[in-house]
Structure formats: C-alpha cells, structure tokens
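Only a single protein chain was left out; the remaining protein chains are all shown in position.
Going in written order, the chains are labelled A and B, and every chain counts its residues from 1.
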Amino acid sequence: MVETCGTRCYLNRMSKSKQEDNAMSFGRLTKLALLALLVIAALPLAAQDDQINMTMWVRTISFQTQALVDEWNANNDSQIELTVIPSGEFVTKMGAAIAAGEPPDIASIDLIYTPAFSSAGQLVDITEWVRALPYADDLTPAHMELGMYEGRNYAVPTAVDGSFIIYNVDLFEQAGLDPDNPPSTWGEMLDAMRAIDALGDDIYGYWYSLGCAGCNAFTFLPFIWASGGDVLSDDYSEATITSDPIVRESLEFYNAIWEEGLVPEGASIDNGSNFTNAFAGGNIGMAGTGNFSLSRYKNEFPDIHFDLFHIPGKDGGTASFGGGDVIAIPAGTEHAEEAWRFIEWTLTEGPQIDIYAANGQIPVRLSLADNEYSREDPRFVTSGSALSVGHTPYTVVYNDLFNDPNGPWLEMLQVGILDGDIDGALELGQERFTQIMEG
Amino acid sequence: MIRQAAVWNLSWEQRRKLTGFLFVLPTVAFVTIFFIVPLGLTFFISLHDWPLFGDRAYIGFSNYSELAADRQYVKSLNFTFRYTLLITPPIFILGFILASLVRRKIRFVGIFRTIFFMPVVIGLGVSSLLWVWLLDDRVGIFNKILLDLNLVPKAQLFLGRPNTAMNVIILSVVWKTVGFTMILLLAGLQAISDELYESAEVDGAGYFKKLFYITLPLMRRTIALALVISVIGSVLAFDQFYIMTRGGPRNSTISIVYWIFNNSFTYFKMGYGAAMSIVLLGILVALTGAQLYILREKD
Partner (left out) sequence: MAATSPEKPQTLSGAMTQQEIRRLRRRALLWLRYLVLVILAVLFLFPIFWSFINSIKLPAEALAVPPTYLPTRISFDNYIELTTYGRAGEKGQDDLGLIQHVYNSTVVALITVIGSIVLSTLGGYGFARFNFPGKSVLFIMVLSTLMIPFQSILIPLFVMLVQVKLHDTLFGLALVYITFQLPFGIFLMRNSFLAVPHEIEESALLDGCSSLSILYRLMLRLVLPGIVTVAIFAFINSWNEFLAALIFMSDQDNFTLPVFLTMVRSGLWGTVNWGALQAGVIVSIIPSLAIFLALQRYYMDGLMGGAVKN
C-alpha cells in the first residue's frame, strides 16, 4: 500500500486526517444528513424537484477534484457528477458537446484553451462574481489572465502547476556536484550534465521529450523567458522567432545537449509517454517537469532522491510556465448560479488547505502557497514558488501553435535541435507561426 | 380488412417483390438514418466556414478549391497511397502462404488457424498501443532481444525515422489483419476441387503452373473481395498513425483521415474537414470500382 500510493491512498490519507481534525463537524454533519434524509423521505417529490444536479468535466490531471466534489456533495443540496475525460481528447470531446448543445454545467479546462472557448462566446461571463471576491487579487495571475477576454472574466484557477527542473541528488553527488547548490545558468547546467553523463554509458545528464509538443512548451519556453526573450511579441500579435536573438541561443543550447549525447537517443521521438517515466529510471541527471509528477516520484519511486530548482535563464534569472486548469461555466447551462456557488467554495481557505495542500497540490491563492503541508516537504515550496515567476502565452491559436504534435513549435524544435539546422528552424517557425496567427 | 384485401389482390410476382423489399427495409432505414443523412449533413457543412463552435457562414465551394493549395493535404494523399501500395502485397502474400499452410486437414490445423486469426480480434487502437510499447527503445522487448543477441550496436528508434516508422507500422498492421485475409483466401482455396489439381498433376503441371492456371484464376472473386476490403481499410487508416507516431517524425506519417481529423477536431475547421471527407469518398468509390472492374468475371 505504501509502495504504490496512488490516488486512492491519497484520498484515504486525506479522509483520515479529516476525521481527526474535524471530529466535531463530522458529528454535526451526520445529524444534518439524518435530518436531510427525513425531509427527503417526507417530501420525495418536492425534494426531487428542488434538487439541482450538475455535471462537471475534468481531464485526467488533478487528484483533488474527486475530493472536492465528494465534499461538496456531502454538504450541499445540489449534487455534482464528475466525469473524467481522457486528457488527450478533452478538447475534441468538449468541442463536440458544445456543437451539439450538450455541454457540462462546470468544466475544468486546460488554461491555454480558455481564450479559444471564451472568444467564441462559449463560457458564461463571471466578471461581477469575480469582482465580489475579497481575495480576487490573490488568485494566480497567469490563470486569471488566461481566463479574461476583452476585459471580462470567464474563468478562475482550479489546478495550478508551474514548470521547474527536477534533479537526481545521488547522481549529483556521484558526479562531484553540490546537490545543495544546483545550476543557475545554462552554462552551469551543461557542465552538470557533462559531469553526470561521464558517470557511465547508461547514465545521461538530461531528458527532454522531443516528440511531445506540449511538454516542450511547458519546459523549454521558460528557458527563453528567463533570459528575457520570447517567441511572441508582448501583445501576442506577432511571432518574434527570427527577431529575438534569445530564441536562437536557446535552440543552440538544446542542440548542444543533443549533439554531445547528453540525452538518451530515444528522447528525440518520445511523444510524452516517457515525459515523467524517464526520470523515474534513475539514470537521468535532470529533467524539466511540473508539480503533477512529484507525488508519483515520491510514492512510487522512493529510492530516487530528487530535488528541484527553477528553470534558469542564460546568465541567471528564472522563469516557469504557468500551467494547469481553470474552472469555468459553459454557456447554456441552467445552473450557472449554483455552479458559481461551487466554484467560489473551492477557492475558499478550507478546501485550499485541507484538500489541495493536504494532497500535495499547490493552492490557487498565492498567499496560501506557504502552508503547514508544504512546510513538511521543502521541495513543495520550491514547486509552489515556481508560479511566482510563472508566465503563460495568451493566444486563441495556442493549440495550433504549440500543442499540436503536427504544428510549427515541435517541428521547429526538431529541425533546430535534432537536425542542427538552426537557421532553417527559425525561418520555418517564424513563417508557420505567422501563417497561423494571421488566420 | 381492406388493406389485406389489397395485398391479396396483388399477383404472386408483385407480392414477392413487396416481401423482398420489406425484408431489406430495416437495413435500408438504418443506413439512411445513420449514414445517408449524416453524410448529407457533412456535405452541407462542407459548403460552410464552420468552426466547431462559433458563427458559421455559407461560402459555397471555397473549401473544395482550397484543397488544391493545401500542401499537407497533397502530402497526406501521397502518403496514404504509398502506404496502401506498400502494405497490400505483404498482407496478400503472407495471407496466401498462411492459407496454403493451413488448408489441408492435418492434425492441429485448427489450433494454427486460430493462432493466426487471434490478432484480428484485438482492436486496432489496442494493438497500436501494444506495438508502440514493443518497439520502444527503453522498455521495448524488440530492442532488448536485438541488443542481447548483439544484432544492433545500440537501441533502435524504429518509429523515429520516416522509413523505419513506415516499415514497423506495416509490420504491426500485417500482424493484426493478415488472419482475416488468410481466412478469406482459405475459403477460396477450399472451394477449388481436388480433382482439378489431380488431373493437372497427371498432365505434369508443377506448383507454379497450378498456381497461375488453376488457383489464382478460380479465386478471382475471393481475391477481389479481400483486395477491396484491404484497400479500403488502408486508405482509411488512422488509429495506427494517431497512436504510434502522432504523425511524426517531422509530419511524415499523416494519413489522409488523420489530416481530416486534425482539421475537424484540433483546428476546429469542420467545413474544411467535411470537404476533404467528401473528396475522399469520391476517390474511394472510384478506386473500388476500378478494382472490381479489373477483377471482374470475364465470362
């Protein structure tokens, strides 16, 4: 049980701690439930008419969602039914449901898709409700920005995750590196990779999944940002791939890793299948990843001693890709107000600490990032603080640019890093980015 | 019972016609509702600028005229036909060899037929996932065996180069589908009477003479059926590329249905995807017609 602690174990652990902490409210809850039962038994028809049943869709990401819904259902008249959609097909499914006029009442959407949905008028405008929140400014800024369209709010954060570098402490020690003092520039990273790579034929300095478009938006873009560069202009209106020298240098950096054989050859085609598996093999020095993978490493691979550092810029500085999910109300639902009541509740301190933080998830309110649970494991403080340097591109064509496995972002990386044709890669990227952004 | 009287007034011939029509009516109804009508809607959509959600606009045949300028569309068509041309011979040759091997009623032959047919019962999606894993450079067994036997210096990235990717995908699909072709060909083989072969042997005919003058001509109908099914399946190939290569490396394995799927569901350009589907349907009808014409009975 301890070895293979998955979702279930988490939730058990959580409910256990709940029982201890809230013995009082548990008793009250039982009484309430009994009372409710009586009322329902007495007025079966009326009760059924009043009952609000909502559906909520999430993609396979968050451990805490089931716990949130269970907690809500236990304490409220309205009931939420949760449906987990395979993450690779979430947008397909959501698009089809909207096209057929059958969207869910609540949707937890990968934040980068939010502009595509809100600009098409598919989400309920929640601006007034958001403004009424006393802690509106405390919500993670990247997610709030992605949830805006033309100055109106359409979504709030529900699962937040920033990218960072995970490193193998044992390999650092064996290579004579100081695990307490991880690299802070590209040069230092390269040196560390070379030292670790020299430990053996099967040991590699780094891992990236160069067949996975989204993985590299998440873990490679921050290298560019941390150095003060970007692939899109500040107002996201045009591509700056050829005009920004940092983009070229970042490709050269990753190309050097490939040319020197500091990553396994399989990294060149990995479509994400091994994005987290690779580091779990124990023979990889460093890899870009996010908070979503930490619990798995911790519980399923206890032999691997790892620590984290923020993604560095060329000569210092750090950045992170603000990823995760926002929660929104699709247009057309009859239960918008009740849906908001649920959403608002998830943002309050109780669930943020007892459900998010207790499950190793980062709270969506910045001021809660430092809490009793994260203090137990300093690594979670590092992963949580990544969001303070978090950034997310705002564009309705994000998917076509960055996430599409057949799109320009991945092709540019492959041509530049694997083929070594940096000029060709930059031109190709600039041309196809521009094409897509101009429609 | 006026209606019944009306039916009874029909001649026997007419009643047969009506009965026959009633027998096929449920099928025709299903196909009309779940195929013809959606197909009509698809054609309707193809005349519009139709994002998956948001505003739609009628644009006539613009989606169709756009096709010619779509480099990826042309590339995908090329790729799909190349794939079809490459995969059809192995399926047929191996299918024929297997059918010949399990043709006679020797002992245990049923077990062998079953084993060769077994992969057919696995879904293509599942089998594609299975093969991705078998071919993986880190956890895959193929590389492990090749390395342990010292046949390769280091782990091979089978799905990493356009040519090897094509080859291993063909290998996996042949594995999954050849059993079906085997059974069809086996049926054709067994329909040929042994007497024909015996009299040919008396005349001194060798193996290849018998193959080309008896077996293949008499199996024309079976071969036509197997060929049509196999070619349609290959032209509509999607799962294997979607799962095994995601269209990579460098977008070299995007089949035509994959491109339709991408446009409709990833780029939300429903109208454009629909136009491609209609064109593809036309191509397939022509292709199937041509095959049936070439393999028609010439008597």
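We take it that a contact is a pair of C-beta atoms (placed from the backbone, for glycine too) under 8 Å apart; a residue touches a chain by one contact, two chains touch by 3 or more.
Quick caveat: nothing in here was measured; it's all calculated off a predicted structure.
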* So which of B:Leu10, B:Leu85, B:Met118 or B:Val152 would be touching the chain we can't see? -> B:Met118
* Structure fact -> Given B:Leu41, B:Val74 or B:Leu196, the correct residue touching the omitted chain is B:Leu41
* Structure fact -> Missing-chain contact, candidates B:Leu18, B:Leu216 or B:Ala290, resolves to B:Leu18
* Who touches the missing chain here, A:Tyr149, A:Phe253, A:Phe292 or A:Tyr394? -> A:Phe292
* **Listed residues A:Lys93, A:Arg152 or A:Arg194, member touching the removed chain** => A:Lys93
* Structure fact -> For chain B, residues touching the missing partner are 16-24, 26-28, 30-31, 33-39, 41-42, 45, 52, 98, 101-102, 106, 108, 110-127, 129-131, 133-134, 138-141, 143-144, 147, 175, 183-184, 186-188, 190-191, 201, 221-222, 225, 229, 232, 236, 238, 257, 260-261, 264-265, 270, 273-274, 276-277, 280-281, 284-285, 288
* Structure fact -> Even though one chain is not shown, chain A touches it at residues 3-4, 6-8, 11, 15, 55, 57, 60-61, 66-67, 70, 81-89, 92-93, 96-97, 99-102, 104, 209, 212, 214-215, 218, 271-277, 280-281, 283, 290, 292, 300-301
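To be clear about the criterion, only the chains that are shown with their structure count from here on.
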* Structure fact -> Within the complex, chain B is touched by chain A residues 91-92, 95-96, 98-99, 116-117, 120-122, 211, 264-266, 268-269, 271, 273-274, 278, 281, 399-400, 404-406, 411, 414-415
* Asked: What residues on chain B touch chain A, complex-wise?
  -> 51-54, 132, 136-138, 154-155, 157, 159-160, 245-251, 254, 262, 265-268, 270
